[in-house]
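Only one protein chain is missing from this complex, and each of the others stays in its spot.
This part shows chain A:
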Amino acid sequence: MPSLKSLKNRITSVKSTQKITKAMKMVAAAKLRRAQEAAEAARPYSERMAAVMASLASKVSVGPESPRLLAGTGKDQVHLLVICSSERGLAGGFNSNIAKLARRTMEELLGQGKTVKLLFVGKKARAPFARTHKELIIDTVDMSHIKNVAFADAKAVAEDVVARFEAGEFDVAHLFFSTFRSALNQEPTRLQIIPAALPAGDAAGTDASVEYEPGEEAILADLLPKNLAVQVFRALLENAASEQGSRMTAMDNATRNAGDMINKLTITYNRTRQAAITKELIEIISGAEAL
């Protein structure tokens, strides 16, 4: 039986833990709302961009002269995995879910004899790979100083990826992030970004008479890197919302668990206290009787 003093200490410590998790939950809830608003605000642009890309895709046939971002290098030997995670832990399974999906993909590719390179945006998913596949990591983009993701941040990442592609460092690139479905449900997602997977052109018939200035090809070449930046930006926004949602849920559970634990410990504490009092009484009474 633990002593009264140690029980009391434990209750105090669990209580202060509960206070922290509760505060973290509320902070996450507030940040989640902001992240969701940011994702919402970014939607018109990415939707228009996707629509434009789709209508262009129906016009342009992919050939050897097409921009390389669209047509690829013609090989698929070297794969780059761009893995977006958060900079902070304590977010439930958020980071490990992304890392798990990325690892599965990586092992699949390695099993097929491909070369894999890893690029991390945010350091949290890096650790599990740094232990096992350190030699594959080419870079880690530090996002810890960024509070709210701006388009410029995404653009910098995208430009880095494009520069590496143009230098011939890889043939195919995938983006890993977590899609935000709800505060309770986030889904790790894999998206191929290079060569660009164009949405099937269903807009073909409707805007057949659209004029392009300059030509379709030139516009496409101009838009492809932009589209890449938009995709990275979207991934980062989704990630931000997912992270906060995941943290909120995790901290809510932690707060509840702490509450349960406090209840249990309080019961044990009261029982122990009562037992000690009873014992003392018995000692006094039997002492008096013996006289």
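Criterion: a contact is a pair of C-beta atoms (placed from the backbone, for glycine too) under 8 Å apart; a residue touches a chain by one contact, two chains touch by 3 or more; residues count from 1.
Assume contacts and distances are computed from a predicted model.
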{"item": "From \"ABC transporter permease\", \"ATP synthase epsilon chain\", \"CcoQ/FixQ family Cbb3-type cytochrome c oxidase assembly chaperone\" or \"Aspartate carbamoyltransferase\", the hidden chain's UniProt protein name", "value": "\"ATP synthase epsilon chain\""}
{"item": "Hidden partner chain, touching residue among A:14, A:42 or A:82", "value": "A:42"}
{"item": "Touch list for chain A against the chain that is not drawn", "value": "38, 41-42, 44-46, 48-49, 52, 56, 150-151, 154-155, 207, 209-214, 218-219, 222-223, 226, 229-230, 233"}
